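Every protein chain except one is present and positioned as in the full complex.
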Amino acid sequence: MANRLEEFKSYRLRMNDRIAKIDHLGIKRFFNLDTRAYENGALDAKTKELLGLVASTVLRCNDCIDYHIVQCVDAGWKDEEIYDALNVGLIVGGSIVVPHLRHAVESLDLARAEKNGGSVRQPD
Amino acid sequence: MANRLEEFKSYRLRMNDRIAKIDHLGIKRFFNLDTRAYENGALDAKTKELLGLVASTVLRCNDCIDYHIVQCVDAGWKDEEIYDALNVGLIVGGSIVVPHLRHAVESLDLARAEKNGGSVRQPD
Amino acid sequence: MANRLEEFKSYRLRMNDRIAKIDHLGIKRFFNLDTRAYENGALDAKTKELLGLVASTVLRCNDCIDYHIVQCVDAGWKDEEIYDALNVGLIVGGSIVVPHLRHAVESLDLARAEKNGGSVRQPD
Amino acid sequence: MANRLEEFKSYRLRMNDRIAKIDHLGIKRFFNLDTRAYENGALDAKTKELLGLVASTVLRCNDCIDYHIVQCVDAGWKDEEIYDALNVGLIVGGSIVVPHLRHAVESLDLARAEKNGGSVRQPD
Amino acid sequence: MANRLEEFKSYRLRMNDRIAKIDHLGIKRFFNLDTRAYENGALDAKTKELLGLVASTVLRCNDCIDYHIVQCVDAGWKDEEIYDALNVGLIVGGSIVVPHLRHAVESLDLARAEKNGGSVRQPD
Partner (left out) sequence: MANRLEEFKSYRLRMNDRIAKIDHLGIKRFFNLDTRAYENGALDAKTKELLGLVASTVLRCNDCIDYHIVQCVDAGWKDEEIYDALNVGLIVGGSIVVPHLRHAVESLDLARAEKNGGSVRQPD
């Protein structure tokens, strides 16, 4: 049985496929622009993922947090660095961010477990 | 005559002094915590200023943008890197961020002019 | 078994009934005012539902999106028109809106399926 | 010459008069409902003004903060109590609230000065 | 089987324990500051919980609403008073708050049921 991070990833893919079938140039172009915003440029892709994580944290979007947590792990950010970035998000955004900090830390644990292969730790 | 960035900096200092006189431990501690969030830690201070700038951009706070633009310039970020960070903020936050992008770019120009000494370029 | 759109509609009705039992004139009047805001006036009801959908999209409220998606379908808006309205919401609100765009498109599919009678298509 | 709090109050009155001339029942009723929300009810009016101040602070609306600061002063809240309420807003809303805390404290000083008659202290 | 309020409380405790294991002074201090913000000060703890509830309502955070609803019940606020506070949140925040009002009222019913011991009323 999939954990919530895997469920999110599969829902995201399924709905992105569905949206890709919509015949609307503006929507298609925005999705393309969104992808490109995190590619290497004046800043490297790794730094940009951290920017995306903090932006998602202060705007309090769990799905966006999940996406960028996975990307940050893939990009090679260490836990301590991710916590430090989340702390910036917490101080900027205040205690209203706390439920999303809980979510982010749980997602990070799930992403690490998946990365480490073997048993994906389920929340108890 | 001071430009708007200098006016902001002087207003900020004056009101921070006023707030420092308030006998409230919670407020004092929060200000301290806020300062520390941008100091070297698992992430370096330079990276954190960029995180602060993007967080301020997506939350659409001009005063916060001004503060972090000045800090980013002082930390050694180049214009191209700051534009690339602002682009992440723009894509995450959408066109509602555009007025704050205008503000950020103008503040960056003012901060550079001040840095370069000599005449602080006024917006025409 | 009900899909998530039907579950939302039934939860909404149940809790609106519960709230209607609260003896508070301000709350009652606000609910009344909210209903009236979408009735025919200088603008027709159909246009107002689209305004409500875009407002709900940029404010990133899934329940509100679900409500207005159903209303937009009932009011006779076509899929292409709803996509075009959602695109305005996407551009104004940025990529932080994307998870809500996914939700909106899924809700639209569920609402159309229900409208078309027969089998309500479950998300796979 | 009027200070910024007096300017806000006069602008607010002028535009409320302008809006009152709009022939739209929904707008009229909302303004009425808004006024009533702060009148004595299960909670007394004094408590509700503090709720309004904290809501305005976390939503980062300077005009709303100014309005409720004046109301809180009129309702008899002491400076220490208002600071304690603003601290709740600061912790809930984070450092993005700081510019609005500066604004609120300055407005409180202006409101007190006006209340104490004599010379209204201008920000230096 | 636990209702959603009990599930939230147990998730909150579990993740707060997890976060407490993170070796980051800033995060620890923020959590401490957050707790202290609601303790007796110039304002009493009871009043501050109501401020926290209204702030959570207008910022539309269901987890934060749940936490403060439980705290408000424990602090001795009556239903009528809580409804009156929620009405302030509703008027300030508008219809986008309505789904969170539904959530808050349901949470209040669950918290009362738990308080009254015996059978915890499940939403039908």
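Should a chain be cited, it is by its letter among A, B, C, D and E, assigned in written order, with residues numbered from 1 in that chain.
Note that in this section a contact is a pair of C-beta atoms (placed from the backbone, for glycine too) under 8 Å apart; a residue touches a chain by one contact, two chains touch by 3 or more.
Given the structure is predicted, the values throughout are model-derived calculations rather than measurements.
The absent chain, not drawn in this view, touches the displayed chains A, B, C, D, E throughout the complex. Residues 33-34, 37-38, 41-43, 47-48, 50-52, 54-59, 64, 78, 80-81, 83-85, 87-89, 91-93 of chain C touch the missing chain (whole complex, contact as defined above).
Where chain A meets the missing chain, the touching residues are 24-26, 29-30, 33, 36-37, 41.
Mapped onto chain E, the footprint of the missing chain covers residues 58, 90-97.
Quick note on the criterion: only the chains that are shown with their structure count from here on.
Considering the contact criterion stated above, the chains in touch with chain C and with chain E alike are A, B, D. More than half of the contact pairs at B-C come back, by residue number, in A-D, the repeat among A-D, C-E or D-E.
Superposition angle, chain A onto chain D, using Cα atoms only: 180 degrees, a multiple of 5 between 0 and 180. A centroid comparison over C-alpha atoms places C as the chain most distant from chain B. Between chain A and chain B, the centres computed from C-alpha atoms are 25 Å apart.
Chain centres here are Cα means. That of chain C falls 33 Å from that of chain D.
Note on chain placement: the centre of chain A and the centre of chain E lie 27 Å apart, centres being C-alpha means.
The set of chain B residues that touch two or more partner chains comprises 24, 26, 30, 33-34, 37, 41, 55-56, 58-59, 64, 91-93.
The touch graph of the protein chains shown is complete.
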